[in-house]
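Here's the structure we're looking at; comments come further down.
Note that this complex is displayed minus one protein chain, with the remaining chains in position.
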Amino acid sequence: MSEQNEHAHHIVSPMVYLIILLALLVGTATTVWASYIDLGEWTPLPGLVIAWNPIVALAIACTKATLVVLFFMHVKYSTRLTMLTVFSGIFMFLTLVGMTLADYISRAWGRW
Amino acid sequence: MSTIVSLPDQRTARIPKVNYLSKENGILSWLLTGDHKRIAILYLISLSFFFFIGGALAGLIRLELLTPQADLMATDTYNKVFTMHGVIMIFFFLVPSVPATLGNFLIPMMIGAKDLALPKINLLSWYLYMAGGLLALYTMATGGVDTGWTFTTPLSTHYVNTNVLTTGLAVFIAGFSSIFTGLNFIVTIHKMRCPGMTWFKLPLFVWAHYAASVLMVLATPVVAIAIVLVALERTLGIGVFDPTKGGDPLLFQHLFWFYSHPAVYIMILPGMGVISEVISTFSRKRVFGYTAVAFSSVAIAIFGFFVWAHHMFIMGISNYAVLVFSLLTMLVAVPSAIKIFNWTFTLYKGSITFETPMLYAFGFMGLFTIGGLTGVFLGVSGTDIHLTETYFIVAHFHFVMVGGMLMAFLSGIHFWWPKMTGRMYPEKISQLAALITFIGFNFTFFPQFILGTLGMPRRYASYPPEFQILNVFSTGGATILGVGYLLPVLYLVWSLKYGAIAGANPWQATGLEWQTQSPPLTENFTVTPIMDHECYDYEWLEARKEKEVTSVG
Partner (left out) sequence: MSDSHASADYPFTHGDSGEVPAHAEHPAYLRHHFNSVEQQADTTNFAMWLFLLTEVMFFGGLFTAYLIYRNWYYPAFVAGSHQLSIPLGAFNTLLLITSSFTMAMGVWCAETRRKSGLVLCLILTFILGLGFLGIKTIEYSEKIEKHHVPGFHYSLSSFLDPDSDAAAKAAGDKPMALDMARHTEVYFSLYFAMTGMHALHMIIGIAILGFMIYRAHAGAYTTGHVTFVENFGLYWHFVDIVWIFLFPLLYLISRH
């Protein structure tokens, strides 16, 4: 019972918000800076080339989004139901993007 | 024939003076209501209206197909007729049917709540539905749209001059109606259950609606964005679906079917919920394997998200995608089959009676099974290549949607009619109507399986003359089917004035909604119920009856 009431009672302090704001601003600066640097590529398998720049950019963006979700949107202090809701949204988004992309990527593989 | 119907003494029984229908009067009390039951009735009336328009369009299709030539109407007109038939039937009848009428009416009562969590959003849902529906009718009146309900690009974006945008907007608006209904249900089921109502004491009707609501909330926005992109493509020529600008028409199909496949589960799951309730009541037995049925609803919802490209096997997706989606489609058939097995085992050694809702339920079980099995044939990519875009597909989805979903809807309407109106429908004529529907349905759609296997394409106004005899059977069946659907409208309206007074629980059913008066009070319960017994507990019901005092009026 207490975990479900946490949301109503837990008031996040402004200091936390300030720290998150600074973290987000630092993240923004980092991602802009990183875009000017060629971070190279990685070829784990022949024909499979992974460029680092987009991965770094997305990683920073995901981190920033996570901070906003956890602290600004209070998910860290919320019920398990809220967390389940957030995860199901992310999961469905990844399913849409992932399975559609899988079609497009595998078209290039030709026939059997 | 035996019956479980138990009505109060008709000489002294009265409709309760205070109920949700009599509480307030005047058109505004209906148009501005927050009462989920009144909103359900508003939906019931508007849904029936759109159903008959869609049905009239179906009649036109079958009339045209009586002869091999395209002689009744121009082929362009025929394209418009089947498109509007699809759009209206799917978006303005099937998707909202059970959830918006029976779900709205019953879910708060089944969980012991006074109303849905968000009554104003509920009313908004109805207004959005009406706005979308009227816009769709306007589209029809001003020339219609002829792309097929699937709006496939690049036909819909580059090659037709018809009302694609208006229809797209109508579907967009109706989509938000659906989203808000689903959102309301999820929130209500999570947060408004009465004391003692744990998840596993919920009626399976509620579980089914929960699963369908998750689909509504997560899948519908994707078709919304697909429609927005089509609109942008048509008006501005942005190029996302235009091969000459580097776009891919298949992207539209991915986004469209990402919703439209879960949409078929949105349509069928609430119907399955109805069947669970009806079969239990008319076998006087708890549903066999409650947990399995509950989880299979959720499983259908989840798996339903992963199979959409089985509508695109011949469209140009990669072979590997075909393989993966075909395998996943096999998986999604399993939970549906589990339900059929569980219902069958519920019937086994039950005390079965054959009132109208049960007749429709039996029809559902048989016809949905056939429809579902043919779906498996279509899920196998090898056979799909030959059967897709033929009448086999048309027969398949009509078996599951009409033989399945529409039968479940009628079953539910008849089952809960006494609760909603306080009156019983006339049993004999309704059983006759159910039988007529069943016969008419089989004559209409079974020949279409054969036509499809023989190679008759869908969406064609003309066909080779050797297919005519089967088409004539089909049209003949459609006429019978039309009679079967018209009859309920007539006798249900008749019953509003002349039907027998039903009393609180004419079916001797378990479930919280049956423990209050018919029609219910606006606030559903005078005292918050406490769920201290299992679901479908007929022993509890027996024990209660012994202590019960039947009141008059």
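In order of appearance the chains are A and B, and numbering begins at 1 in each one.
Convention: a residue touches a chain if its C-beta (ideal position, glycine included) is under 8 Å from a C-beta of that chain, and two chains touch if they have at least 3 such contacts.
Just so it is clear, the structure is predicted and the values come from calculations on it, not from any experiment.
Listed residues B:Met109, B:Val164 or B:Val222: the one in touch with the omitted chain is B:Val222.
Across B:Gly196, B:Gly316 or B:Gly382, the residue that sits in touch with the chain not pictured is B:Gly196.
Residue-wise, the contact with the chain that is not shown comes from B:Leu183, picked out of B:Leu124, B:Leu183 or B:Ile352.
Where chain B meets the missing chain, the touching residues are 113-119, 121, 179, 183-184, 186-187, 190-199, 217-222, 224-226, 228-229, 232, 236-240, 245-248, 251, 254-255, 258, 523, 527-528, 530-531. Against the chain not displayed here, chain A makes contact via residues 1, 4-5, 7-8, 11-14, 17-18, 20-21, 24-25, 28, 31-32, 35-38, 53-54, 57-58, 60-61, 64-65, 68-69, 71-73, 79-82, 85-86, 88-90, 92-93, 96-97, 100-101, 104-105.
Heads up, the rule we're going with is that only the chains that are shown with their structure count from here on.
Rounded to whole angstrom units, the spacing between the C-alpha centres of chain A and chain B is 37. Touching chain B in their complex are the following residues of chain A: 81, 88-89, 92, 95-96, 99-100, 102-104, 106-107, 109, 111-112.
The touching residues of chain B, when paired with chain A in their complex, are 190, 214, 218, 222, 248, 250-251, 254-255, 258, 305-306, 309, 317-321, 324.
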